[in-house]
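Only one structure is covered here, and it is reproduced in the block below.
With one protein chain held back, the other chains of the complex are shown just where they sit.
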Amino acid sequence: MPAEAPPAPAAPLLVVRDLCVRVPSRGRMIPLVDRVSFTLGEQDILGLVGESGSGKSVTAMALMGLIDSPGVQITGSALFRGQELVGLPQKQLRRLRGREIAMIFQDPMTAFTPVYTIGWQIDEQIRAHERLSRKQARNRTVDLLAAMGVPDPAQTANRYPHQLSGGLRQRAMIAMALSCNPALLIADEPTTALDVTVQAQILELIRSLRSTYGSSVLLITHDMGVVAETCDTTLVLYSGRVAETGPTDALFAHPGHPYTAALLASIPPLEGPRPERLPAIAGAPPAPLERPEGCAFAPRCSYVHAPCLHAPPPPLVPTGRYASAPRRAEADTQAVPLPAPDNTPRPGNLSHGSPAVQARSEPASLRAAQFAACVLPAEGTPLPPRLKDTAPGPGTPDAIGHAPPPRPPSPSSTIGEPHL
Amino acid sequence: MTRPSAPVPKTATEPQSSASASASASASASASASATPLLEVRDIRKTYHLPRGQTLKAVDGVSLSVMPGEVLGLVGESGSGKSTLGRCLLRLTDVSSGQIVFEGQDITHLGERAMRPLRQRMQMVFQDSYASLNPRRRIGDLLAEPLRVHPGPDGRKRSHAAITARLHELMELVSLPLSALERYAHEFSGGQRQRINIARALALSPRLIVADEPVSALDVSVQAQIVNLFTDLQTRLGLTYVFVAHDLAVVRQISTRVAVMYLGVVVELGETDAVLHHPAHPYTAALTAAVPRPEVGAPRAAPLGGDIPSPIARPAGCRFHTRCPAAQERCKVEDPALRPVSQGHFVACHFPLTDD
């Protein structure tokens, strides 16, 4: 089905470029998702993190072609195995949905139709895409449920959604998503409605899918902990835009965007010394209608200074451990942010998760790199590494000395929320 | 009633080293030394009767004491009974049996009329910041209502000026601009609404606040602000909190002591860091291990198997034995009582974990 043959054997599964989702509001088109780009390789797990309103779910829904509110405008490109998803007719999308791209939702209670047994609902998906008898479909359903660790799968298939616990429902939901062996699994907050001990089970299951089913996963979550435990690559969204992207380990060790750094810092630690107060971020994320002109995070950022405040918003530039000596990238997000020439090669399968792959001309063996939509790296004053034991990358200056003096985070005294 | 009633664990609150500066500055520090609990519950139970003669024992024999100026964290997963317990503490839900003592007074069976003056001193903050605010009334009206209804500290009705002054004070406490008083609930973000809810709880200068999952509906970046606000208010006003939450990290951040609940009982209780870093109950250990850390390559324990059993059909013996990696024959028959493992650290387990 792919219109063009993938150029290399290890071609990325999904290449999203400048995806925009705009909705009409008060006579204007408001971007809920604003030029989001990412690449998902085969058997990769990519984490899409952000707070409510960051556009992470909208991105997923746009990829699935599930947005149909009147007047919505979706632009950009999303190549799935070389096939363009944006603008694909519903009829063709329907053939992809459930078979090639499957989705897991947040609340498995409401995500199943309450009046049918879960076995019926899984059978239905199988039979929608494959010519199988009821019996064959049910056999596969039972096998899948068993593979997802559902006890007594044949019995469980005959039960209604409300009769199962949250964990079992989510396993059934994953079984349904995998029923037609999709190449891409989109998991939208799959563990948010679950208890921690059950969440740990489900995350383990999702991690194991890669080896057992060869699945690639787009994991959408608000929980940095879930990302750290699960994803190879991380994409941090803020107010509909990409704030930062990179290999998860690099990004967590050395966040390049003040938002990522502040978000990580604001999570209360479970180990180590207990801070008297949490380094909270003042204010709240802006509503899409009230998004500032320049960097969307500027009003809450402790590093904000003049260049942050003017349109256009800062483009993605290389950052982190592997960033080169400070250089100014083209002031245009559409431009390909080229990885620095002195990048050290990175091991194995993290290689597709960065915008660097978008450069079709680049060899497929491009190293993973980290990019942040922030002016600081370009100004030569990137953020200090988050973890003490991480050696600073080549050319990383002592950030504290060079960065503008950070505002002391004093959230309870700051009310810079745009709603007021 | 079959279980022998657990001893009431009492510990004088020693201010945490990290929080000692704030604690000693607060008025509560002197009170905490006196070792009379502000709130004490003895073997309380809350049983719901369901159709078909089933019973749901939401709270099944809990004994606790809350010392003045301390923050007691109640953690547990869904079905653990932590929220029901929180409501029982304030008599928002009547208990089926047991005793609740507030400021030395047995309030278990007090009528609504007798409770009213006490209600000023015990308040609740809920999770859903929107549902607990009437959307059709200005925030100022909402906050003024309890001030109009209840008499002032001098026992007389508060004057208009006194109420206005108090409203301004409240806005300052929760760091909202005075203009917020003129607005309606829907005009605020989730974090701001939670500030308003806190202001409302503070209006009558309570001593005790029970907060039921007050930050779990908020975004991470906003959650930290509200956690800080709770900490600041405790320091400034010498408040005592019972902080109900499922998020261990949040509970650790704010609590002096922690009670871990599982299927209606407290399985472990003690100083926060003792419980979370040196858990004696296998459930606490599994719970802390299951929390995803925002660190790549953090050591990961094998997740606990199975689901939390339904509180309607809870297992016999130790409630946790169906999922416990260390369960033995004894655990299937005998329900362990809460007993001390070290100074101020209690656990309900036949085979408590020890540091090795």
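Order of writing sets the chain letters: A and B. Residues in each chain are counted from 1.
The criterion applied here is as follows: a residue touches a chain if its C-beta (ideal position, glycine included) is under 8 Å from a C-beta of that chain, and two chains touch if they have at least 3 such contacts.
Criterion: contacts and distances are computed from a predicted model.
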| item | value |
| --- | --- |
| Name under which UniProt lists the unshown chain, selected from "NADH-quinone oxidoreductase subunit F", "Cytochrome D", "Phosphonate transport system ATP-binding protein" or "ABC transporter permease" | "ABC transporter permease" |
| Residue in contact with the excluded chain [from A:R99, A:R138, A:R210 or A:R277] | A:R99 |
| Option touching the unshown chain, where A:S25, A:Q73 or A:T110 are the choices | A:T110 |
| Residue of A:L32, A:V150, A:M176 or A:L219 touching the missing chain in the full complex | A:M176 |
| Residues belonging to subunit A that touch the chain removed from view | 64, 66, 70, 90, 94-99, 102-103, 105, 107, 110-116, 124-125, 128-129, 160, 162-163, 176 |
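By definition in this document, only the chains that are shown with their structure count from here on.
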| item | value |
| --- | --- |
| Between subunit B and subunit A, distance of the C-alpha-averaged centres to the nearest whole Å | 34 |
| Touch list for subunit A against partner subunit B, complex | 51-52, 165-168, 195-201, 203-204, 222-229, 248-249, 252-253, 262-264, 266-271, 273-282, 284-285, 300, 387, 411-415, 417, 419-420 |
| Subunit A partner contacts - residues on subunit B that touch it in the complex | 16, 18-19, 21-22, 77-78, 174-177, 179-180, 187-192, 219-225, 227-229, 231-232, 246, 248-250, 252-253, 273, 276-277, 286-298, 300, 303-305, 307-308, 323 |
